[in-house]
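Left out: one protein chain. Kept in place: all the others.
Letters are used for the chains, namely A and B, taken in the order the chains are written, and counting of residues starts over at 1 for each.
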Amino acid sequence: MANLLELKNVSKVYQRGLISTQATVALRDFSLTLNEDEPTILTVAGESGSGKTTLAMLLLGFISPTMGEIIYRGKNISRLGGRERLTYRREVQAVFQDPFAVFNPFYTVDHLLSVPIKRFRLAKSKTEARDKMEEALRAVGLRPEDVLGRFPHQLSGGQRQRINVARALLLKPRLLIADEPVSMVDASLRATILETLRNLQRDHGVSIIYITHDLTTAFHISKSIVVLYRGSVMEAGDVDRVIKNPQHPYTQLLVDSIPWPNLEQRWGAQPIKVREAVAGSEGCPFIGRCPHAMDICKTRPPLFEIEPHHTAACFLYDKRPQLAPEKLSEVLPV
Amino acid sequence: MSATVAVGPASTRTAVPAAMVATATPVLRVEHLEVTYYTDAGRAKALDDVSFTLAAGQKMGMVGESGSGKSTMALAMMRMIKPPGRIEGGRVHVGDTELMGLDDEGMRKARLNKIAYIPQGAMNSLNPVIRIGAQMADALKDHTRGQSKSAIQDRCAAALRSVDLDPGVARMYAHELSGGMKQRVCIAIGILLRPEVIIADEPTSALDVVTQRQVMETIDRVQDEINAAVILIGHDMGLMAQFVDRVAVMYAGRLVEVATVREMFTDPKHPYSRALIASLPNLENKGVFQGIPGLAPSLLRLPTGCAFHPRCPYGQGELQRTTRPEEVTLPGGRKVTCHLYDAEGVKNG
Partner (left out) sequence: MTTVAFPTAESEDIVRQPSQAVLLLRYLRRNKILAIGLAVLLLLVLFTVVGFLVINPRDAYPLSVPTKKPPSWQYPLGTDFFGRNMLAAMTVGMWQTAVIGILAGALGTFIGVVLGFVAAYFGKGLDNTIRTICQILTPIPVLLIQVVIASSLDKRDVTIFTMAFIVVMLAWMWPTLVIRSQVLTMKERQFVSVAKLSGVSDFGIIFKEILPNLLPFIAAAFVGQVFSAVFASFYLAVLGLGPLREPLLGNIIWAAQSQGAFFNGWWWWPIEPAVAMILILGSLAFIIMGLDELANPRVRKSE
């Protein structure tokens, strides 16, 4: 079984300042493996500053890791040459959050779809290209004649985001990074877009890394989840287990704050603790906000196995067996 | 409620005790509001005969898709509609004051004083080069002629404390604050003069789930303190369930249903509301996706008759295609605008 994607102890550190350097660790010692034969949907959840965007940028090759390696189908992506690089580009795609920002305002929306068709030679003629574009648009519930030839500002946010997803359908990548694909879209349209993404995985074998802070949609679309906080993994495992039975105090806070559209399920059972101590770079990053903080939390907690397919990095569970960061993927079901 | 158009500090107004809320006259009455946009491509009726009331201390959520008119509603109430849009008719009563009848000067004084608006993306509109305190004082400019600097500062400090921020924040710049803190600053600006009505337009759309909860709890607390009526505009039904007392649903510029939050979630009447509720994900129905078919109509070319009929499971009749439905009040007080209902309840099964 070949590996589609392997992240080996990847860290990304930003240095600020020329004289007194201040290091921000955007992502710390992150390892992950995705299998080529088992396309899956993995959620990477976290707030802003958690490292999820950094992870997306690393996977897409826009920034390079400070430490560790990112291996795509056996090759380190920072060392890809010409043709291999084009293949990598073709097979790893993204759907971004802002439906408007991805369009070049100078061109019609066709441009978003026609450019990759041309660059990746997905069609042999103009008619074939047009056919493929129309097919993709219909698959996301749009009528091509309503949309092609228009400028981005002439369409609604929902239509634009659907076109984004159509682009992903068109390219049929092997790996799709979906960075908050529905957060700027009306709630009524979210279901449709999420369903399209799920179909991509189920029917076309695309592995999706779904990046979000919205645990509700994560629960519905993915099989496994990794919860990040300030660059480190807090909890990970089967999405059912993690969300229905969160073990890490941070995940518990997240799940407790979900605005369930259900009058019986009220949020706010756990009060939000305002950050007190600033977390040192060595200890658990959540120490400042954790209601259960102990002395030992000043050292970095490793991952502990709570149950099969469920792990948390918290000293509350230090009686359980430890899990090395490189083995994170074993906890994630497909 | 004492309410002339107040010039000067509003601190003389005291909070209405909660016991009076149920019997108080509504603090906000919107009657037959109409807004039209005259664009190059034609006329778009952004608000079509919108009416509703709200009592002091009540929270109402306004939901609808983009383009349904919810933000236009807020702008119209604040008389902030810019050309090519025009308010064509209707009245907005806040307490004893009717806003549409005020002149420019009067309206300027009414803003922030009687009715405050926290626009979408407010936290990104904070001036990056002026300190927070200066911006807050700036917002008070039209209302504090003749007041001493320390009086203004005290008012700002009190507002910051109300939103759970340290008054020292007034000395900071916008970029030094986190998203949640910036949004709370915007709420603080909104409550500086203890208005009677607060309109918050998607106050938490860019915030993560924990900060969102913090901000909503802040709005809740602040509202209790000054007993204002709050309109929360958004499209996240989950947020509505957790926060508001009543829900108003907008579609293509019209109010199609107004009900209490419990009624809306247990027994939505209008087919659009039903579809909205059905599409909500929850812990039980994992993997089930139920979107709403079709697309929201263009306001420039609305469908004939009932604007929702092309997407409605009951929309194929002659009546739905030709006649505009009128608002009916169902037993129990809730309002629906749909051919399925008349004043006694369900008409056509």
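Just so we're on the same page, a residue touches a chain if its C-beta (ideal position, glycine included) is under 8 Å from a C-beta of that chain, and two chains touch if they have at least 3 such contacts.
Everything numeric in this text was worked out from a predicted model, so none of it was measured.
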{"item": "Residue of A:A94, A:M234 or A:L328 touching the missing chain in the full complex", "value": "A:A94"}
{"item": "Which of B:G69, B:P195 or B:G291 contacts the chain that the document leaves out", "value": "B:G69"}
{"item": "On chain A, residues whose C-beta touches the chain left out of the figure", "value": "60, 62, 86, 89-90, 92-94, 96, 98, 101-107, 112, 115-116, 119-120, 143, 145-147, 154-159"}
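Operating definition for what follows: only the chains that are shown with their structure count from here on.
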{"item": "Interfacial residue positions of chain B with respect to chain A in the complex", "value": "65-67, 179, 205, 208-214, 216-217, 235-243, 261-262, 265-266, 275-277, 279-283, 286-287, 289-293, 295-296"}
{"item": "Contacting residues of chain A [partner chain B, same complex]", "value": "47-48, 141, 156-159, 184, 186-192, 194-195, 198, 213-217, 219-220, 240, 243-244, 253-254, 257-263, 265-268, 272"}
